[in-house]
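Every protein chain but one is kept in place in this view of the complex.
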Amino acid sequence: MPFIPHTEEEVRQMLEAIGASSIEELFDEIPDELRFNGLKDVPDAMSEMEVAQLMQARAQADGQPLCFIGAGAYDHHIPAAVWEIAGRGEFYTAYTPYQAEASQGTLQLLYEYQSMMTALTAMDVSNASLYDGASALAEAILMAVRANRKSKSKRVLVPRSLHPAYRRVAYNIVRNQDIELVELPFDMTGGHTDPAVLEQYAGEDITALVIPQPNFFGVLEEVDALTDWARANKVMSIAVVNPLALALLQPPGEWGSEGVDICCGEGQPLGAPLSSGGPYFGFLCCRQAHVRQMPGRIVGRTLDLDGKPGFTLTLQAREQHIRRSKATSNICTNQGLMVTAATIHMALLGGEGLERVAAGCNTNIGLLRDMLTGIEGVEPIFERPVFHEQVVRLPLAVKDVLHTLSAHNIQGGFDLSDDYPELGDALLICATEKRTRDEMQVYQEKLERLVQMQSKSCGAVPAG
Amino acid sequence: MVLIQEQSRAGRRSSAQAPLQEVEATSIPEQFRRKSRPALPEVSEMQVVRHYTRLSQKNFSIDTHFYPLGSCTMKYNPRGCNSLAMLPGFLGRHPEAPENHSQGFLACMHDLQETLKEVTGMRAVCLSPAAGSQGEFAGVAMIRAYHDARGDTARSEILVPDAAHGTNPASAVMCGYKVREIPTGLDGDMDVEALKQALGPQTAGIMLTNPSTLGVFDRRIGEIAKLVHEAGGLLYYDGANLNAILGKVRPGDMGFDVIHINLHKTFSTPHGGGGPGAGPVGVSARLEPYLPVPMVEKDGTNYRWLTERDRPETIGRLSAFAGNAGILLRAFVYARMIGREGMARVAEYSTLNANYMLKRLQKAGFEAAYPERRATHEFIITLRREARTLGVNTMDYAKRLLDYGFHAPTTYFPLLVPECLLIEPTESEDKETLDAFLEALITIEEEAESDPDLVKGAPHSLPVKRLDDVRAARELDLAWRPGADQEAD
Partner (left out) sequence: MSDFPTELKYAKTHEWARDEGDGTITVGITDHAQDQLGDLVFVDLPEEGDSVEAGEDCAVVESVKAASDIYSPASGEIIAVNSVLGESPELVNESAFGDGWLFKVKMSNPAELDNLLDANGYQEVAASEEH
């Protein structure tokens, strides 16, 4: 029996100790009319070898294409040691550290993680992580509503330049709590949120302002001006950042004159593989003054009976298992294993290593942009500086181009035409530190050929 | 142990890990740049490997210890599930990859959806909620969407038993509902008379776990379902305890309209020190239009995503992509390895283990919370007599168990049983391990009588002694700061 160790003799002994004649008898409190036998649509068991063959065939079917998609999930090198260590059974198969004395490994690691995140963001405190970047933003908005007691409107300004999936997720999660998300337009030339658009809200009761850096287009926002506007108007500021970019960019704790109130984002660039979108982890940091409004697990350092330092979950009275319907959130767990990987990742790379990775990304997107926009008819759309993504306009329908490229094993970018129809045939491209000049050359040549065929035939792009 | 930050030496690096060539990000203007490097550790690769290997050794885990944490289903996590989910094709797949680069992955997701539909008896399943609490949120949000779509907007209340997990009321509140608690009867089943009193035109639904957190199967579930439905409410099934009934009873057949499944419990995906989990949701026909997105559809021989565009009434997406895909792959591999027959065996042997432990503990003089009832896959003993007469409480027993090399069961939950231990052995534990745990508990009982201070001072053999939680909360120390003269260990 897979994963069940009992011998027949043991089953007999155990039933005897219970005083039951069969295992079936142990289910005698379940009303007969509810009992079910069958499961006809569940397949028969497979051995590990058979299931390995199935999985290998399926994994191979998806290939290992050349990836120029970013859009919230980034293809970075992950040092071998990260998952060798994070995959150890003692991390992989432990649970939430409720028994602190038996969980000092995970607890100390989480404390080190919190310390690294506060260093990276220049914020006072970090929690032990949330599910992903998008749901972390939803939690940040709920937190801002609780923390900004003076504001009664529950109106939150959200730039259209923020990741569209983040905007949807935030709406889906907060919509039943009378919170209004108000969209801020972006500047069609720069691709950023012009601080001047905030003028119309001055003097109104606004609860919070969301500030992405970089934004969904890869573009750097005027974070100092946006943060200062929020502070001057008693609006809570919420930064949504790429943590890897912070190795190069000004941290949210130092934006404007006093820094932001809350900072969140997607932790995937710190050691989580692309893995079809998850598991990743969301991070959430804030000023000390708001720590009791922060959802999720938090680890603190304290002393044991002998006065020796140790680590434990703290501020638990905010959480659902104690506070129930009055908890700060329904969140129960964190993404412990992903944070384990991220902590090892950050320790291995250090500040300088992360900076090299970030600078490598930034250099590569410049290179890729220059190569692609060298093609007649392909143009950069926004003129402001970017981190590692860039929007380009194609002279062809983006959907058709991506489809043809994918048949050549190239994932050419993220099609913006559904989410931003106002940009026309716009494509969001990404180049991380992993993309080589040769790979970019392959992309450039394929795209150039497509564009040339199009201009010759003036017909549709042949698919596949 | 010294923090990794405290091992840092200026100028030391793990230099093979980052690009060798130093490049300047010249396109980024000065005004956007950070002024100084973040205070991350400057350490060698070997330091990192040694430090985190040694930290790992300070953990209890399933791979190293019996971990009978009630309501958490800490069963063995097969290594095959891990290695097959980490095949390069899966690990490197971008979430926005086109469908022609996704057929293998989508086939796994579709097959898992089908298996979960069958074992829960629900009409349709969406895999994407990232954890149990997101599954709960999705479930309640669908209940709300259903009532709203019918213009039935006066329903403002969700009923929750007093024994429920704290997430249930918290999730209901996030969906804008008020919560009303329903008491439990003396036999551990819900107080149906109190339920009748509570039901009314304001009832949107009820959230239930069955078997309940009290370790018993609610025998009147059929009647409860009928009453709630007659009042116009819907029934939500918290799948926390699905392990107890897998292949034996299906939530859909009990009358539930919506369910979440904790794959990190019943389907053996790792707990990872507190996540990631996965909380797929299943629904009956009337809630199907509201399921979250994305979902996977099989269209002839082709698999494709269903998104907001295909499903206009959806409650939407709850994470940026499709939830914890890597965890879903692990659950899929597990489901294929145990297969049809293995599903029911999960319930059978976890129930056998729990009933065996309960009977032996009762025989040794421990007090069962519900002595007249069968255990399900877990059960509760109460140490109120010991607390009263010996001054040794449940927390003391829990800490002393650590000294004997066992992770403690869940303590002080559910809240309505005083001084309780909620014990869940799971099906993957052998009889020798259960016997050794029972012997330890019996020995601790003797120690509590002969030398209570020994138990009250436990643990004695772990890296730290009992920690000062009050100090941790009063004098918050949540992050190491460079320059601060602090030392750990």
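All chains are identified by letter, namely A and B, in their written order; residue positions are counted from 1 within each chain.
One rule holds for everything that comes next: a residue touches a chain if its C-beta (ideal position, glycine included) is under 8 Å from a C-beta of that chain, and two chains touch if they have at least 3 such contacts.
What you are looking at is a predicted structure, and each value in this text was computed from that prediction instead of being measured.
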* What chains on display are touched by the one that is not shown? -> A, B
* Structure fact -> Given A:Arg35, A:His77, A:Arg160 or A:Arg292, the correct residue touching the omitted chain is A:Arg292
* Structure fact -> Touching the hidden chain, out of B:Ala368, B:Leu438 or B:Ala473, is B:Ala473
* **Per the touch definition above, residue among A:Arg231, A:Arg318, A:Arg356 or A:Arg369 touching the missing chain** => A:Arg318
* By the contact definition given up top, give the residues of subunit A that touch the hidden chain. => 149, 292, 316-318, 322-323, 326
* To do: Write the list of subunit B residues that the hidden chain touches.
  => 384, 412, 418, 469-470, 472-474
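Just so we're on the same page, only the chains that are shown with their structure count from here on.
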* Inter-chain centre distance, subunit A versus subunit B - centres from mean C-alpha coordinates, in Å -> 21
